[in-house]
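In this view, the complex is presented without one of its protein chains, the others remaining in place.
And now, subunit A:
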Amino acid sequence: MGKPTRQPAEGKGKGKGKESENEEMVKSVYPGDTATTKGFLDDAVVQSFEDAGFGEDHFLSNVKLSMGALACIFALIAQFWPNPFKPMPFPESRPLLLVCTVLYALLSFALQMIMTFYEQDAILYTLPPNETSPFWNSLQKKRVKVSTRLPRFSINYTVTLEVKDGSGQVVDTHKAVLKLTDYFEENGTFHEDFFMEDIEALISALAAKKTQ
């Protein structure tokens, strides 16, 4: 195993400032801490797409946040209506409690269904690339859904890219398995720049497939 051997890229759009920043904020994980590792990798993937000119589509995130917030509001109403210091006493408040509990349960359940069946392993939904992106022509008007998987104690990080066109149809899928040992040292230090280079290469490969 040992240290990942590669020459760090020269100022690849990141500039001198960012490099010194990276030196101060070296990310490191306890080897075997799969959750944090996946967190670092996912963040780096999102950053790579952002650097490549793909904005993040916040629609699903907003939907989930609003549903969660609304459910919490119903719970607060059930607890504190009509006045936080003088809530309605029990026998009279039963209808209100019934309504609030049912609405809360429906929202909670819907939220869980969205997360389990619609979102699944997704970590990023992108917007179409903007004009400054090198992929402006090849992936014009296409959005990418990025899903990742990292099983416990495995060194294989699977990235799945699904390209959807304007109407939401999946027009292309690209899967890649990256080995953790290429980016993490034995002591847990994360070489984010190497990883982000590889992710950019993946996006380029995806774009190249489209123009074939």
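In this text, a residue touches a chain if its C-beta (ideal position, glycine included) is under 8 Å from a C-beta of that chain, and two chains touch if they have at least 3 such contacts; residues count from 1.
In this section, contacts and distances are computed from a predicted model.
Missing from the rendering is one chain, named in UniProt as "Signal peptidase complex catalytic subunit SEC11" (options: "HORMA domain-containing protein", "Serine/threonine-protein phosphatase", "Signal peptidase complex catalytic subunit SEC11" or "Protoheme IX farnesyltransferase, mitochondrial"). For the options A:Leu98, A:Met113 or A:Val171, the residue in contact with the chain missing from this view is A:Leu98. Although one chain is hidden here, its contacts on subunit A can still be listed: residues 35-36, 38-39, 58, 61, 64-65, 68-69, 71-72, 75-76, 78-79, 89-91, 94, 97-98, 100-101, 104-105, 108, 111.
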